[in-house]
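Here's the structure, in structure tokens; my notes come after.
Omission of a single protein chain aside, the complex is shown with its protein chains in their original locations.
Labels A, B and C are assigned to the chains in the order they are written; within every chain, residues are numbered from 1.
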Amino acid sequence: MAIGKRIWAIADGYIPGWSKGMQPQLTSHEAICILNTDDEPALIEIIIYFSNRNPMGPFTLTVPPKRTKHLRLNDLAIPESIPHGVDYACTIESNVPIVVQHTRLDSRQSENALFSTIAFSTD
Amino acid sequence: MAIGKRIWAIADGYIPGWSKGMQPQLTSHEAICILNTDDEPALIEIIIYFSNRNPMGPFTLTVPPKRTKHLRLNDLAIPESIPHGVDYACTIESNVPIVVQHTRLDSRQSENALFSTIAFSTD
Amino acid sequence: MAIGKRIWAIADGYIPGWSKGMQPQLTSHEAICILNTDDEPALIEIIIYFSNRNPMGPFTLTVPPKRTKHLRLNDLAIPESIPHGVDYACTIESNVPIVVQHTRLDSRQSENALFSTIAFSTD
Partner (left out) sequence: MAIGKRIWAIADGYIPGWSKGMQPQLTSHEAICILNTDDEPALIEIIIYFSNRNPMGPFTLTVPPKRTKHLRLNDLAIPESIPHGVDYACTIESNVPIVVQHTRLDSRQSENALFSTIAFSTD
């Protein structure tokens, strides 16, 4: 029996506008970390919401069974990229239960700052 | 079907008393980030609680359908402003389901510190 | 109707062993932030758990109706103080629903680090 929920959301999306320090480890970024403990691949759709324009997406990805995927939102490119320095939010929907954690590394100053939280989940 | 809950709360509110670094990106601040995936506008009331005085508010705002709003609590002004350097807490109530995430950027020193957590939710 | 739950827990308690920077704002500390939205006072008992000794407490406190209390765990003294630089955990139990958020400020280096999370709750 897989662990998790099928519907997840984060509200504080923001890719800092610049970076300092060693690349790519310390590039300012946001990650959506997904764990799929199921025996089936997780087929996932991500929708990005903004404050002043229509939603973007869906972005689609597959997380194989018994695998994790740490997706840097900076790297999304199809159908389009998330602009940097802009407020956004996102929903993550899967066909099987998954666990989602949201992490930001902000290296706009010399020393990096970090946060992470388990995302909001529902069925 | 919109994602989220109608009633949210955070307990650790605190706007740091000063800031360093580039303004306004690195101004010390607290944000209540709200995602409204509903087809209707979210009509929201925020109440601020203190340790030694009566609650303040409600502050009201609207988040349009399919939009996010990252509200800097530093910017609330009507009916009054939240004092800086003072412990507070808050509740966020909406007419439609929303998702709320609470983030603080503390730039009181040369390098900023950051935290974020999905808020407490109930129906 | 008050918001929250009656039983809360955190697992990662740790008061850093030293501090740098302006006192008391930037003293290394852990805080249990409590919001009581009820019309009655919240009568609260805190138990501290360790890795290699019996639990300590209960510490008791009251949060008045419609108030928040940001309790620095460094300041607990009766029946005894929490040692610094030692792993601990804690439970928080209340007679009325409350919301609890756990925050650490670590100023052991020149620039402070910060985390916060809504605690685990149950009824």
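Structure notes:
Note that in this section contacts are C-beta pairs under 8 Å (C-beta built on N, C-alpha and C of every residue); 3 or more make two chains touch, one makes a residue touch a chain.
Because the structure is a prediction, the values reported are computed rather than measured.
Only one residue from A:37, A:51 or A:122 touches the chain missing from this view: A:37. Only one of the listed residues, B:28, B:94 or B:117, touches the absent chain: B:117. By the touch rule set out above, subunit A reaches the unshown chain at residues 3-4, 21-22, 25-26, 31, 33-35, 37, 66-70, 99-101, 103, 105, 110-118, 121.
In the full complex, subunit C touches the omitted chain through residues 7, 9-14, 17, 49-52, 54-55, 85, 87-89, 91, 102, 104, 106, 108-111, 113-120, 122.
Assume only the chains that are shown with their structure count from here on.
Distance between subunit A and subunit B, defined via averaged C-alpha coordinates, is recorded as 21 Å. For subunit A, the set of residues that touch two or more other chains comprises 111, 113, 115, 117.
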